[in-house]
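A protein chain is absent from this complex, but the other protein chains hold their places.
Each chain carries a letter (A, B and C) given by its place in the written order, and its residues are counted from 1.
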Amino acid sequence: MHRFANPARFMRVAERLLPWFLGLGGILLLAGLYQGLIASPADYQQHETVRIMYLHVPAAILAQGFYFGMALGSASFLIWKHPLGDLMARAMAPVGAALCFICLVTGAIWGKPTWGTYWVWDARLTSMLILLFLYFGYMALANAFDDPSRGHKPAALLAVVGVVNIPVIKFSVYFFNTLHQKSTLFAEGGPSMDPDMLLALMLMLGALGFLATAMAIIRLRGEMTVVKLRAARHGLNRHDDATQDVKHEETTR
Amino acid sequence: MTGVFLTILKRDLLLTIRQSTDVALVMAFFVVAAALFPFGVGPGPETLGRIAPGIVWVLALLAVMLSLDRLFQQDWEDGALELITLTPAPLPILVLGKAAAHWIGTGLPLIALAPLLGIMLNLTETAYPILIAGLALGTPSLSLIGAVGAALTLGARRAGLLMALLVLPLYIPVLIFGVTAVDAAVAGFSVRPHFLYLGAILLASLALAPLAAAAAIRNAVE
Amino acid sequence: MSELTGQDLTCIRGERPVFARLNFAWTAGTACQLTGPNGAGKSSLLRVLAGLIQPAAGSLSWHGTPIDEDREAHRARVSYCGHQEALKSALTVREGLQFWADLGGLPNRVDAALEGFELTGLADTPARILSSGQKRRVALARLIVESRPIWLLDEPTVGLDKASQERLEHLIAAHRAEGGIVAAATHVPIALPDAKNLDMADFAPGRLRGQAA
Partner (left out) sequence: MSEGDLGSLLGGGRHAAFVWWSYAIGAATLGLLAIQSIFWSRRLKRQLAALEAAQGAPEAQETRR
């Protein structure tokens, strides 16, 4: 019953990668901020507000990416009883939720000068809002049980059920959106975007990506310590049962 | 297989009839909440008429959600759920039976009451059949998705509130297609695509929800 | 040739190890009394045998084949009576038993079950107004309705009067005579002639002592 063997090995690798992620993230952040705020041109129509895009778009991409990551971890926990998958999902949830929140707030702030109001039921913003609800649902369910070890499976199930529903929700929101409003021009621009802008976007995406992953690793360390704490409180030794039995046989012989 | 489905369906319906005050309470909520809107948005027939489908659908959603704890909570508390998982019958079929009983006990009365709300909220004439058809096609999905939410929150603190947070986001597609169907009908467009989407969601829920709920129940009775 | 065997069964509930390295081999007609202090894992063992709890380690097999291979078949072999009577207050005694009969037992055994525990008089009374002893008898009557080879009884005699306890003992004896297996966790001693004993204290996670009977 090597409950901690594999996660412990993964954790050692993650710990070694952590400084690299932080360092790389920091460098990319500085480069991204410089490129985004200073080096790239303002939009002819939106003037400076287009710079919000360099934070808004990466946050949106990563918020959705983290939720899919959580669903993958949860699915591996449900199918192969892999405790590491569930712990990773728990570690990623708050980070993903924070990114989702940032995406919504920056979207709303960007909306004020562009559409004149802070909140517009634009399809993308609405889907992101629902994604935030899914995040809150996961975190609430994960901690809703008095016996913490009982909360792992329901939360994992919810993450998988949630991810199955995301495309349906997205489709229905776009369906709802096109009926009610000419699809608002979201000045995101595609490949036709000015190369300087595109560079800033990529740098910021890399920066947020590394920093968010680093934060997830820190939270993963926390989540694993929580599990070890519970185990230690019940007298199960820190290292797995195998060594535990060996130790006992020696003493009782 | 159908024998087991009918057995649990019959038992749950019997319980629903014997404890019919629960159903009456949910229906009372449905009507009273609808009656609040004229005070909120003003009694003007045009405004009410325009938002009537939305009100009826949202309140139907909330009414179904309020009665979801009847699905597993009582059986979980008195130990019957444990024994149900121990019968040789496959658990997803039993969940399907319970969800069907919940739909008959909640969805059907809502559908029956919807026209009354339509009148109260000055719903346009052409909208009634589409509202009823939409509810008929949509409320079973609400019970099925709700069954997953109810199973996931077994044993959780404040299960009722938690279920709302889990289930309502998953109800949004049903709400959107149900309401836009009525709007399309009023505006003279075809409602076929909306009902096809509602039907698709129902089929998907019929296939997937019992499996997810069964897995959650097995974890809850451990 | 033993029928129900357990090898190195270990059970952990909510991060707490309850029992470890538990072995047993029960043949047809065996009765086994689970004893041990509260919280020693008697109920947990019964729940593991019923398939409600997945053992953390070790395996349980019936006629040599591990039960994990066909959980539904295992559920068709086991009748589990836990602490809770699982009676729906709005249903009458007969309706309750008929439900369990239709769900996974023999539909025509309801009358036999009612007679088995002297419940014929109470058949049409709602479970709500039964006394705890009567509720316990209705819960035990389910064993007759389900008529499955393995009976797992968790403190079956709680609240039973003398007559009902004897009736239960006769029932268990008859069941064993037909080749059934009974595992009962009790504090109150019930008459189980030449029953095996399984003291859960022997399998506390910390201590390792010998093999069970």
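Rule of thumb we're sticking to: a contact is a pair of C-beta atoms (placed from the backbone, for glycine too) under 8 Å apart; a residue touches a chain by one contact, two chains touch by 3 or more.
Quick caveat: nothing in here was measured; it's all calculated off a predicted structure.
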Visible partners of the omitted chain are A
Which of A:A14, A:I52 or A:V163 touches the chain that is not shown? A:I52
In the full complex, which of A:L24, A:M139 or A:I218 touches the chain missing from this view? A:I218
Touching residues (missing chain, whole complex) on chain A: 33, 37-42, 46-49, 51-52, 55-56, 59, 94-95, 98, 101-102, 105-106, 109-110, 112-113, 196, 211-212, 215, 218-219, 221-222, 225-226, 228-229, 232-233, 235, 237-238, 247, 250-251
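In this text, only the chains that are shown with their structure count from here on.
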Specify the contact topology among the chains shown, as one of line, ring, star, complete or other. complete
So which one's got more C-beta contacts, A-C or A-B? A-B
Using only alpha carbons, which chain's centroid is the nearest to the whole structure's centroid? B
Between the Cα centroids of chain B and chain C the separation in whole angstrom comes to 38
At what distance in angstrom does the C-alpha mean of chain C lie from that of chain A? 47
How far is the middle of chain A from the middle of chain B, if each middle is the mean of its Cα atoms, in Å? 31
Considering chain A alone, which of its residues make contact with at least two other chains? 150
Considering only the defined contacts, which chain A positions touch chain B in the complex? 78, 130, 133-134, 136-137, 140-141, 144-146, 150-151, 153-154, 157-158, 160-162, 164-165, 168-169, 171-173, 175-176, 179
Chain A contact footprint on chain B (complex, rising order): 148, 152-153, 155-159, 162, 165-166, 168-170, 172-173, 176-177, 180, 183, 197, 201, 204, 208, 212, 215-216, 219-220, 222
Given the complex, residues on chain B that touch chain C span 3-4, 7-8, 11, 14-15, 18-19, 74-75, 78-80, 82-90, 221-222
